[in-house]
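Every protein chain except one is present and positioned as in the full complex.
Chain naming follows the written order as A and B, and within any one chain the residues start at number 1.
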Amino acid sequence: MSVAPGFGTVLRMTIGKDLRMEWRSKDAINSMLFFSLLVVVIFSFSFDPTAETSREIAGGLIWTSFLFAAVVALNQTWARELRSQALDAFRVSPAPPNSLFLAKALGNMIFVTILECLMAPLFTMFYNLRALGNWKLLPVIAILGTWALVVNGTFFAAMSIRTRIRETLLPLILFPISLPALLAMVNATTAVLTGDYSPIIWIKLLTVYDVVFTTICLMLFGTVINAE
Amino acid sequence: MNAVAFMHAAYVVVWVVLGGYLADLLARYVKLKKELKDLTK
Partner (left out) sequence: MKPAFILAAVAALALLGFSTYEALYVAPTEALQGEVQRIFYYHVPCAWVAGLCFFFNFCASAWFLFRRNQAVDAFALASAEVGVVFCTIVLITGPLWARPVWGIWWTWDARLTTTFVLWLIYASYLILRKFATGGQGAVLGAALSIFGFADVPIVYFSIRIFRTQHPQPVIAGGENSGLEIHMLYAFLWNLLAFTILGLVIVWARYLVQRVDQAVEEAHKAAALRESAAGGAA
């Protein structure tokens, strides 16, 4: 008698496996870090802002840098599975597909959050940032914003990996859909840094975005993973 | 460039884009029909 692995079991095991493999090779986190750092440097030379301007544009710069780094992480999400044909094995197993999706999304979430924790002090130093608003909201914005990118990104990465242009397609389909979330993250961060207006409405928008798209991703993942 | 020129340009753009698209569709249709005929011969 075969027993289908439970949702929680698959979740725990997949995240554990991904984190262990990443810890051993540190492929993703290294390339993400380096890429993010390069983006910071390039932007510094492009803009060279005063303290005033720094606070106004830092939100945009930080999130652009995190977005590009997240794409690096997202692209390799499924590559590993594809290489070892683990994806096909998973499809024929009775394990619930959503557990795989959530595991991958949470794994990515952990990677990108680690990156953000490492990059945030660097950003603060390079742009001499000081939050004039309520700095305690920044972690909230970071979590909501990162999840918005990661949840759709993990889903779209699963789609784009099955096309002829693979990694190239991911940003093409992810960025347009993510625009309102990006707008919200950037504005919320700028609001906290400059203290000029309240970030609350943006945080609410991010929450709505996260709820809507997490639901859609969970509803459609099974369909997409079993396509052909 | 006076304002009326912009208006004429806009109308021409619409005709050119739609006309071009329809021409492309026709070309695709002819090509595909031929390919289907060859395959089902």
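The rule we apply is simple: contacts are C-beta pairs under 8 Å (C-beta built on N, C-alpha and C of every residue); 3 or more make two chains touch, one makes a residue touch a chain.
Since the structure is predicted, the reported quantities are computational estimates derived from the model, not experimental observations.
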item: Contacts of the hidden chain among displayed chains; value: A, B
item: Sole contact to the chain not displayed, among A:Gly6, A:Pro139 or A:Pro180; value: A:Pro180
item: Among A:Ser46, A:Ser84 or A:Thr223, the residue in touch with the chain that has been omitted; value: A:Thr223
item: Touching residues on chain A - with respect to the absent chain; value: 152, 156, 159-160, 162-165, 169, 172-173, 175-177, 179-180, 183-184, 187, 197, 201-202, 205, 208-209, 212-213, 216, 220, 223-224, 227-228
item: Sites on chain B contacted by the missing partner chain, in the whole complex; value: 2-4, 6-7, 9-11, 13-14, 17-18, 21-22, 25, 28-29, 32-33, 35-36, 39-40
